[in-house]
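Pasting a structure below so you can have a look.
Excluded from the complex is one protein chain; the other protein chains are retained at their positions.
We just call them A, B and C in the order they show up, numbering each chain from 1.
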Amino acid sequence: MSEPLSECDGNEVFPEKKEECGLFGIFGDADAVQKTYFGLHSLQHRGQEAAGIASSDGEFIQCYKGMGNVSRVFRTGSGILEKLANSMAIGHVRYSTAGSSNVENSQPMLAEYSRGQVAVAHNGNLINAGLLRDEYEAYGSIFKCTSDTEIIVHLLAKPTHQTKPDPLGHVLNHLQGAYSLLFMFADHIAAARDPYGIKPLCIGRTEQGAYVVASESCAFDAIGAEYVREVEPGEIVRLDAKGLHSRFFVRRGDITPAHCIFEHVYFSKQNSLVFGENVHVLRKKLGRQLAREYPVEADVVIPVPDSGTSAAIGYAEQSGIPFDMGFVRSHYVGRTFIAPDQRLREMAVRLKLAVIKEVVAGKRIVVVDDSIVRGTTTRGKIRTLREAGATEIHMRVSCPPIRYPCYYGIDFPTKEELLANNRDLDEIKDFLEVDSVGYLSLEGLLSCAALPADHYCTACWSGKYRIPIDIALNKFTMEHYQMTMFEDFSAAHE
Amino acid sequence: MSEPLSECDGNEVFPEKKEECGLFGIFGDADAVQKTYFGLHSLQHRGQEAAGIASSDGEFIQCYKGMGNVSRVFRTGSGILEKLANSMAIGHVRYSTAGSSNVENSQPMLAEYSRGQVAVAHNGNLINAGLLRDEYEAYGSIFKCTSDTEIIVHLLAKPTHQTKPDPLGHVLNHLQGAYSLLFMFADHIAAARDPYGIKPLCIGRTEQGAYVVASESCAFDAIGAEYVREVEPGEIVRLDAKGLHSRFFVRRGDITPAHCIFEHVYFSKQNSLVFGENVHVLRKKLGRQLAREYPVEADVVIPVPDSGTSAAIGYAEQSGIPFDMGFVRSHYVGRTFIAPDQRLREMAVRLKLAVIKEVVAGKRIVVVDDSIVRGTTTRGKIRTLREAGATEIHMRVSCPPIRYPCYYGIDFPTKEELLANNRDLDEIKDFLEVDSVGYLSLEGLLSCAALPADHYCTACWSGKYRIPIDIALNKFTMEHYQMTMFEDFSAAHE
Amino acid sequence: MSEPLSECDGNEVFPEKKEECGLFGIFGDADAVQKTYFGLHSLQHRGQEAAGIASSDGEFIQCYKGMGNVSRVFRTGSGILEKLANSMAIGHVRYSTAGSSNVENSQPMLAEYSRGQVAVAHNGNLINAGLLRDEYEAYGSIFKCTSDTEIIVHLLAKPTHQTKPDPLGHVLNHLQGAYSLLFMFADHIAAARDPYGIKPLCIGRTEQGAYVVASESCAFDAIGAEYVREVEPGEIVRLDAKGLHSRFFVRRGDITPAHCIFEHVYFSKQNSLVFGENVHVLRKKLGRQLAREYPVEADVVIPVPDSGTSAAIGYAEQSGIPFDMGFVRSHYVGRTFIAPDQRLREMAVRLKLAVIKEVVAGKRIVVVDDSIVRGTTTRGKIRTLREAGATEIHMRVSCPPIRYPCYYGIDFPTKEELLANNRDLDEIKDFLEVDSVGYLSLEGLLSCAALPADHYCTACWSGKYRIPIDIALNKFTMEHYQMTMFEDFSAAHE
Partner (left out) sequence: MSEPLSECDGNEVFPEKKEECGLFGIFGDADAVQKTYFGLHSLQHRGQEAAGIASSDGEFIQCYKGMGNVSRVFRTGSGILEKLANSMAIGHVRYSTAGSSNVENSQPMLAEYSRGQVAVAHNGNLINAGLLRDEYEAYGSIFKCTSDTEIIVHLLAKPTHQTKPDPLGHVLNHLQGAYSLLFMFADHIAAARDPYGIKPLCIGRTEQGAYVVASESCAFDAIGAEYVREVEPGEIVRLDAKGLHSRFFVRRGDITPAHCIFEHVYFSKQNSLVFGENVHVLRKKLGRQLAREYPVEADVVIPVPDSGTSAAIGYAEQSGIPFDMGFVRSHYVGRTFIAPDQRLREMAVRLKLAVIKEVVAGKRIVVVDDSIVRGTTTRGKIRTLREAGATEIHMRVSCPPIRYPCYYGIDFPTKEELLANNRDLDEIKDFLEVDSVGYLSLEGLLSCAALPADHYCTACWSGKYRIPIDIALNKFTMEHYQMTMFEDFSAAHE
């Protein structure tokens, strides 16, 4: 379902699900900045609104960031990568939530405090950010943007924190919510992950022996590095001249993994190892399980490309129904594609996802998608299949119905806008205008994944929030704070 | 093989095969310009260097064009589409050949002559353009760019041509080579196709009854129009207030179709009808035939995405070997991606096409691609499969070996750079470092296509040029004419 | 009056008088392109809408042009000048008339004809351009823009013209109107001036001996070259490897100079020699003569900067009244300055030209300006002086009242918009809200200039058109031809 189109947000057509960030870091490599650039490229699916790289020569950190995707921000001929060239670097790509799309919020965030400079890159959402911000403001701190990340730097700078045996670990203990973090100090990098391990973060190693960290292992493939292992929940990994050092900032017994399994279902790239398991292989398993749970007689199985493809292959294999391409996705239709009215907007949807009539006409079709959020774009696709002459359409979804908001970083629409909110399967079938609909069961989903069932967060389907959310001011705490500092970035948005 | 990466052209990574253009026209629709914009979007795969739209209010033609893709040229908020709004329009997307990438060469080309204004959009390559240009210059004509299209306007403007019963038909009779053409005069549109029908051009109709013409029928899908038929070889179709009128500018007996079957193999979009046949369905047939001609024992069939996917599905179905995704293609790596040295360039290739190790490790792999040009990027991909642990790699190509240059519009590299030039299958196997290689036979290819074998041009494989090429000054005639009129378009190339 | 502000054209504030172009050419200098860049910079006052440079390596001409001023088009870091580097070059800056502001009309215009390439740069306006265009279209020529210059290339390309002893001279004999022209052929440059010598064009020589040509001698100062002489009316000057060669394309007896004296009054730069005479020195003489013709008792003489300054100094010297600065001009207010409503528009006028109250309060003021066109901006300035406390205001204008349109290149507003049209001095005084007004007499003006009175064109004051204008289709012939070929130049207009 990769980048589904929404018809609901004004007249702009854009994805319904937004990931917050992708992280990349590397220490001790002559091409550190160039490789960070490649690494961010391979993580581009995690965020296309802004990109940034900070590098250090061991004493002094430089940072460059801008609005737009990696190619745009570090465009050819600009000489920026050359200026940043150093042997250690961290980088960040981000999706912004509405209203906070400005460069002050973009990352890595560079700041100076009593111990010198630090650059911070963050993936996740802190549910106690608002409380912390109010507290720190009460003690005299000032805030210049609405990013969660700024509060982390304030915590780091607090003098009493620096007298602790492990100041960074001490600081992380104050944070609640989801966070995979990269810190770059003048002479080392620290990578950390919250004790639930909600967002992914893993370690790799280049042929030359330099350590790298990234949100997904696809970034290692991109630079020819080997996957080593995940940064574990509650772990801080330090990369410096002496190599890699691990420590834990919570007691091992306090670590109760709650990995966001939606990373597997939708966000992560098919060639990535996430939570120790390949994304594509798991998605195929989900497709097989879906075929077991919701079999149907049909002529052809087609995916909603690109993210439904793996599960569709699995469904086809298990069911014995031939796999084929019923949709062709256009990769030229950008996010800023505007359609001025409803009729033309429907055209825009078709433009993004065209039907191959010859594949579907006169056929009974199984359509496999990874998930459904609002349902309106899915219904639009179903209609194009119907117009193309499909005789039966059976919708199969490789995850359970999404019914609850995510407080840990996924920017779903409001509960009221979710298709499965207060609708039973039959109503969903009617809404989507399909002949049958089947969602993979939560048990089925969990049975396919490699780790024990209780190692995953399933809140968006089950409503069981592993980290209590009562202290959250609202879903994205920082939206509570209005701060319109918008800059001259027109050129970046073309 | 869609947009394969080349390691040979300096240090820029870009496609090896270049199509020249995509055409779209519509008459008598209130949203003509908006629909032309959508139509061009759906034809974007045919050219991304420049885009343009001309529209007419019945008396006066306006034209807007620029460098870059459709989204870039007609960017949101620019108000350009609104300014052009009229009930008739033609549009054009183009790939440029090296050295002529400037806005003077972009299309539609707008000019004024004794009969008023005309805007012309062209797909193809005229082999007698050089002769005509020399002749017209000798008679006093001036040329302001190096596009074939300019000579067509000169022919149109010649006074003696206007006394003929069918001036436009008379003019077309002077042209030799491949041409699908759209002409917009103040009050009507004319669409024409060379007597060989080399390049595609077809007719559609909107629900409201307006006629549209486009290079491929995918443009009709994009705007909700129905496919009607092809513009036939040697036909001129006129769209005006009275509807659609057809005439032929050559005697029917002189028409000997020579459709470029490479349109099916690579260029056209999977949901298009081209030469009356669906591209995806034909490609699947090619895959099946390939499986018959070059069977092999293996564990999995994987495509080189996106253009190898259809044939791979066909190969898998015929052979019974499971189909799977071994490569994941990144859609964020743009054409201007630069890698400063060989080692980093190899990384760039991996970035564009990542391997899913879990799919290939320890497996015997059949890799299906639509075609191979130089072979260097293919070899790069093979190596990444090998590194990922593939035990055997069997390369299967769904067309014959490319051995001859195309004079009719495809910009292959020079003969010497072609992999299959002076190499037998065994040498190709060694070059690609695969365990076996199989190219679909020409007979096999032609047996899959719907039309009789002699209705297709197969020159790039067979060397049999259906239109004599002895009058061509060189492959792209206009390259003979140096004309560096470059303008201030830096912003368009970022 | 340099760049007066108009309140009449929608809500944009821009100059009332527009010059068409500035020309620069140089042959045989290693830094030819760099010097052309400097030369165009120094001629920037003659046109800021577009700029271009064409250079030749002796065999092949390259051309680069764009919308915007010289700094913008050839911006630092773009590498354009380096790419153009050659030992011969011509350049052009232009003001566009409304509606034709597009890059197709910008210059030099590069074209190819039977004799090879030619680049043409033009300053002036051809009154028979429409007739010639119609004639050439009738004979089969096509036109791709609305510039006068295109017709010149058509004339050059006509085969029968090339059999003449002096093809270029023969061609120039077909042109009627004002033209200073630079032609660059692959191996030489030709500079020509119409037989009336309406627009300026002069010859210089660098220290190293290379010949240069330019609209004004200030371009020679800019590159350290010496002024040699004017290109004479009816003369063609050829610059090639053998040096400078002169020939005349009309018989000497047919040459009747009609230099545009408005070049001295307003357009040309103060340090230029124009028509053999320094602009500043002549303007001071005009000011002295004005003081003789319209003496007044007053406390201070102030100029409307920058173009009124020279005459104000002359007036002050002759009258003995102290010279002072009453207005301060802001150089940061660009042409695209927009004021949304009348009240704010008045602020914009003040912003461009601020009053020094301490200079004018309680004083009797003589305000000297070079000319008055519509009078509305002048009145705005008078009002600001009055508000600042001036007790008497005496307007003095260093040329006669402008009453007639110019057909030779100055883009005045329509006759009806001219202040002096159908208004006597008393009415003008009332309109401007001044205590007295004095315009320099035509006789007075001509008595100051170095050449005999009949060597100047005075049509805008006297209505005596030296070249019959009955064949002109309208003031700017080409406006008769609509041709909206607008390109993607948004970036150039910021």
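Descriptive notes on the structure:
In this section, a residue touches a chain if its C-beta (ideal position, glycine included) is under 8 Å from a C-beta of that chain, and two chains touch if they have at least 3 such contacts.
Worth saying up front: this structure is predicted, and the values here are computed from it rather than measured.
Shown chains touched by the undisplayed chain in the intact complex: A, C.
Within the set A:26, A:93 or A:111, the residue that contacts the chain not displayed is A:111. Within the complete assembly, A:66 is the residue of A:25, A:39, A:66 or A:375 that touches the hidden chain.
Among C:215, C:309, C:398 or C:458, the one in contact with the hidden chain is C:309.
Touch with the chain that is not drawn comes from one residue among C:223, C:365, C:382 or C:419, which is C:223.
Remark: the omitted chain is touched by one listed residue; of C:69, C:125, C:215 or C:398 this is C:69. Mapped onto subunit C, the interface with the missing chain covers residues 31, 34-35, 38, 41-42, 44-45, 48, 69-72, 75-76, 218, 221-224, 269-271, 278, 280-281, 284, 309-310, 313, 317, 322-325, 328, 330-334, 336-338, 340, 344, 346-348, 350-351, 354-359, 494. Looking at subunit A, the residues touching the absent chain are 60-68, 73, 78, 103-104, 109-114, 117, 137-144, 153-154, 156-159, 481-492.
Everything below uses one rule, namely that only the chains that are shown with their structure count from here on.
Centroid distances built from C-alpha atoms place A farthest away from subunit C. Central chain assignment: B. Criterion: smallest distance from chain C-alpha mean to the mean of all protein C-alpha atoms. Averaging C-alpha coordinates per chain places the centre of subunit A 60 Å away from that of subunit C.
Each of the following residues of subunit B touches two or more other chains: 491.
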